[in-house]
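Have a look at the structure below, then the notes.
Apart from one protein chain that is not included, each protein chain of the complex appears where it belongs.
Per-chain numbering from 1; labels A, B and C assigned in written order.
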Amino acid sequence: MLEPVNVSLESLNLMTLAPMLIPIIGALLILVIDIFKSGLDKSLFVMISILFLLIDLGAIVETAGIFTENGTMMGVFDVMLIDGLAILAQLIIVVASLLFIPLALTHKHFHEFAYPEFFALFLFMLGGFQFMVATDNLILIFVGLETASLALYTLIAMHNRDKSFEAAIKYFTMGALSAGFFSFGSMVFYALTGSIEINQIAAVLGANGFADMGFVLVGVVFVLAALGFKLSLVPFHTWAPDVYEGSSASLAGFMSIVPKIAVFIVAMRMFEFLIHSGVVWLEVILYIVVVVTMTMANMWALVQTDVKRMLAYSSITHAGFVMAAILIGTTQSNSALFLYWILFSFINLGAFSMLWISRQKHLPYHQYTDHSFEKFAGMIQTSPVAATIMGVFMLSLAGIPPFALFWGKIYLISSAVTGGYTVLAFIMALNSAVGAYYYLKLVVYMFMKEPVINKDGHVFVANATTPLKTIIGFAAVGTIFAFLAVNPVLEFITALVYKSGY
Amino acid sequence: MEIGLNHYLVLSTILFSIGLVGVMRRKNLLMLFFATEILLNSVNIAFAAISHYYGDLTGQMFAFFVIAIAASEVAVGLGLLVVWHKRHNAIDLDLMSTMKG
Amino acid sequence: MLDNILSILIFFPALAAIFGFAVHKDSMRAYGVSVSFIEFTLALMLWFSFDSNVSGMQFMEQLPLVPAFGINYILGVDGISLFIVILAAFFTMIGIASLSDTKDVKNMIITLLFLQMTMVGVFVALDAIVFYVFWELSLVPMLYLIGAWGGPLRIYASVKFFLYTFTGSLVMLVGMLFMAYFYFQATGVWSFAILDWYRLILPETFQLWLFAAFFFGFAIKVPMFPFHTWLPYAHGQAPTIGSVILAAILLKMGTYAFIRFSLPMFPDAAVFFMFPIAIIAIIMIVYTAMVAYAQEDVKQVVAYSSVSHMGVIILGTFALNVEGITGSIFLMIAHGVVSGALFLLVGVIYDRRHTKMMSEFGGLASVMPRFATIFGIMMMASVGLPLTINFVGEFLSLLGFYQQSHILTLLAGIAIIVGAIYMLAAYKKMFFGEVTNEKNRNLPDVNKRELIALVPLVIITVWLGIYPKPLLGPINNSVESVVQLMHDKAITEEAKARIPNLIEGIEITKTTDTEAQ
Partner (left out) sequence: MEILLYTALFSPLVGSLFAALFGASPKTLITGIVTSALLGVSLIASTILLVHVITTGQFVQVELMTWMATGDLYIPFGFIVDQISVTMMMVVTLVSTVVHVYAIGYMDHDKGFNRFFSWLSAFVFSMMILVMSDNFAGLFIGWEGVGLCSWGLIGFWYHKESATWAANEAFIMNRIADLGMLIGIFLVYWNTGTLQYHEAFAVMPDLDNATLTWMGIFLFIGAMGKSAQFPLHTWLADAMEGPTPVSALIHAATMVTAGVYLVVRSNELYTLIPNVGLFIASLGAFVAIFAASMALVNRDIKRVIAYSTLSQLGYMFAAAGLGAYWVALFHLMAHAFFKALLFLGGGNVMHAMNSELDPFKMGGLGKTMKGTMILMTLASVALAGIFPLAGFFSKDLILEVAFVDHHFIIYGVLLLTAGLTAFYSFRIIALIFHGEDRHTSLGFHPHEAYKFMLIAMTPLLILAIIAGSFKSTYFEYVTMLLPGTEYHVHSAATYWIMTIGTQLFVILSIAFAYKKYMCKDIKVPDGTSAMENSFKYKLLINQYYIPHFYNEYLVKSYRALSTIFWKQVDQKIIDASVDGIANIFYKTGKNTRTMQSGNLSTMLKWMVAGTVVLLSLAVVFGLAVRHSDEIKTILSGLGV
């Protein structure tokens, strides 16, 4: 006779669940609205999404407040885990989404925004990511990851162009493979330790002194492959350029930020304890993967002819760059990861939004891709403000001070220096130099070449509306004046990360 | 000979390998989806077996979730496949390479 | 106002540049001249209120920027940087004043004003990161200047310039981060303040590595052989104003940084690397002078001559004594004036003929006598004739290095020979002989606008050649404190011996006093 389940509501600590539930409720609401009255304008759904995101943000800030008082919280049968990492990651996810969702309010009409499902799926996806970062239970991570991914595949496909479907199918198939890898890796850890919670796995492995090192490594390999796919680490990156190209520019920008930060958290939880337990193999492998990802993606970015594809490769590089933080694994490096990613999300969203507002419905005859470099030739003459803003984004991505990313870059490289990874620090620095070339390429096109097409600057802002301009302006201001915000942000991050024990 | 945990694990590994080979070799999208199903199901077998071995239900829970996710994956996957087939009247992977480089 | 004059000097042009977007393009030139004139006046005010007897930093400003990571906005000026700041303001002013008619003059002036912000910023920054910010930021307007208004290879040249210098400075950045880390280890506090770093005494091996990292960044900027190949392209393709600023100010960042960073922070490494660097400097001097001689394009002659002169500056810097370092700082200013003027002069002829090939010219002395005279004066200054500004710097630099090595100074002294060879040959090709090319027969002589730029430069060239004291005094004071700091910090025997101890005399008198008692 089983004991009746007797759980007090207090011990469930439902507050930990609130931030994830809010977007899900929002998604359901959108679906319900659509059931009652179809054919409503997209602006309604945008605003509803924003409202729910704001509420979500409020909930996260609330949990952050609790965290700073009480420290790490467990909840809902100890499945949920709210620590500094979870809070920071959720903040990034929600803020980036807040910047992303108004991008739906374009001047031209696009297929996907006509469906309320788009926004519902989007909110479901956010819920998935939030679950992912706020737990150390492999099941929940897996579920969250898949929820989010499946929604994302659909969002990509909803762009309703040949390339979008191709991108979605590619992403989906590889995602399925990576899901297999992840479950297999989880299975290995489960087999080794009898647990699927990361801290317990760590405890058990630590207790028996990594006796079955070979099998631990097998598990690590599969998890690394699965996470590497999501983070687009070489050689698991092959989906990234195609998917970025196939999806709409705004979604590509979103994809370069939000899913990755979620997976970074998982990677941090998963690998940090292994590296600190002296699993040299993982350190070496991560070192190689990080260097190869940074360098190779850089080289591929060099030879691209389409700006969006170039930015895709550049995102891969940045992911490799940030992965170095996990390899280094000090408090400084983990803080650097968040600082870097916050700054990066501003710039990258800004840059992709710039592409987004220049998106044409139909390609002119001389253009083979949506955002070929030639399209931007002589932009300074036809549309100087847009060109300047785009130039700032590019310089910032290249790491030119005092623009935003520079601060993340020096903090991250400094963490490599303090962590004893001297050579890595130099490799990171030199990769920034290589990267500067392709960012400059766009600057060169915009500022130093004569326009190829009509002298009409409208093409660069064809898609622009006030909300889009606001988002871009926000990103631009954030990029240029980041140096004013770095200090408070850095202190906040360091405090949270330090308190979470990373 | 008694069937032990190791046999299940070996079976799971073999199935997983078959799935991997399928993923690599299949040019038909539908077949490819089947291969990914094999991957996930091989893991399910292992989870169930380990769960039994430890006398712990977590593994089986994981297996259930995997099944659920596999199902939803199939839903999304087939949806994409159908759209693609409608547009191109083919589900051959080799035709699906407009973006590259 | 004087409390914040450095910030004003930095940000006034930037602010003016932003407002410049609203100015109509026909009035832009007047706007640019006014702004740069105000900036120059401010720079002069700085000079007049500068206390020449103080060797340390003056007009210090400090604001927290990222205190959590030890980054603060610290500014200050001493005798070493003061005159380069003034020079930057001066050249921007005459550069804008003498701008010939180009397309997009509005964008160009805005770019120049931004460039001025970065130039001033580099020389007054006393925090390594702030320094680095301006250092890197200066690349951007220059990139645009070369890339948008340059010659046929402009994009290649500008991107090469950018990437090359950027690569070097990233290595330098890692060096800075290491330096900050060592400071953190020693004191438990993060700090990027240069004056804090001065107090840090590092073991010799650390010094060597850090010196190398910094060296990489500075050497490319200078540019030192064999990292110099971006320079001929940049100069060759840049518009006149770009070359002028590049040669007059931007190159000086590298040599200035050697004196600001490398010497006081790593005195032992400076001594250790003195001879290799001297040899590089000599190669720069002789080799590039020979390359300059082989050029067919007069602008390239001047470009390579810059490299050659930078060699002398480097040599003077690594003399590690007061005479040499003072000389090298003075030569920075001198070379700024002279090479700036030479590029302006090349620009004058380029505006008329749209070619820079020397074979196209010949006999210009009779067609454009005033031009030939000014060119001749500047050429002689470049060659290092006494009573011109360059001579003072070259003389002191070589004199200083002579204390360290006789034979290397002798080799470096070849500068005065090879310098004369390429300059005179170029002058001969352009100005002497009969007028062979019909197109040259009726060229107008320099006009008023060009004279506005050139005459002040001629006056400065001669004035400071005869009476360099107003500059040498403050420079000398600051350099003495640097040398003394280096001597005090040095840990190896050799360094102690190589770097003179300036207060030795006082110590001796002290001991004799005690003996007397």
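Quick notes on this one:
Methods note: contacts are C-beta pairs under 8 Å (C-beta built on N, C-alpha and C of every residue); 3 or more make two chains touch, one makes a residue touch a chain.
Since we're looking at a predicted model, the values are computed, not measured.
All shown chains touched by the missing chain in the whole complex, by label: A, B, C.
In the complete assembly, the contact with the undisplayed chain comes from C:Tyr164, out of C:Phe50, C:Tyr164, C:Tyr183 or C:Phe216.
Per the touch definition above, the residue from A:Phe181, A:Phe254 or A:Tyr421 contacting the chain not shown is A:Phe181.
Checked against the full complex, the one of C:Leu15, C:Ile279 or C:Ala420 touching the unshown chain is C:Ala420. Touch with the chain that is not drawn comes from one residue among A:Trp239, A:Trp356, A:Tyr421 or A:Phe483, which is A:Trp239. Residue in contact with the omitted chain (choice from A:Leu103, A:Val220, A:Leu251 or A:Ile400): A:Val220.
On the side of chain A, touch with the chain left out of the figure occurs at residues 169-170, 173-174, 177-178, 181, 213-218, 220-222, 224-225, 228-229, 235-236, 238-239, 241-242, 281, 285, 296, 298-303, 434, 437.
Mapped onto chain C, the footprint of the missing chain covers residues 163-164, 226, 228-230, 287, 290-291, 293-295, 321-323, 326-327, 363, 365-366, 369-370, 373, 380, 385-387, 391-392, 395-396, 398-399, 402-403, 406, 409-410, 413-414, 416-417, 420-421, 424-425, 428, 431-434, 466-469, 472-473, 475-476, 479-480.
Chain B meets the missing chain through residues 20, 23-24, 26-27, 93-94, 96-101.
The working rule: only the chains that are shown with their structure count from here on.
If you average the Cα atoms of chain A and of chain C, the two centres end up 44 Å apart.
Rounded to a whole number, the gap between the C-alpha centres of chain B and chain C is 66 angstrom. Centroids of chain A and chain B (each the mean of its C-alpha atoms) stand 26 Å apart. Residues of chain C in contact with two or more other chains: none. Shown for chain A are the residues that touch two or more other chains, of which there are none.
Listed in rising order, the residues of chain C touching chain A in the complex are 64-69, 107, 129, 132-133, 136-137, 139-140, 143-144, 147-148, 154-155, 158-159, 162-163, 166-167, 170-171, 173-174, 177-178, 180-181, 184. The touching residues of chain A, when paired with chain B in their complex, are 138-139, 142-143, 146, 150, 153-154, 157, 162-163, 165-170, 172-173, 176-177, 179-180, 183-184, 186-187, 190-191, 194-196, 241-242, 245-246, 303-304, 309. Partner chain C is touched in their complex by these residues of chain A: 380, 395, 398-402, 406-407, 410-411, 413-414, 417-418, 422, 425-426, 429-430, 432-433, 436-437, 440, 443-444, 447-449, 483, 486-487, 490-491, 494.
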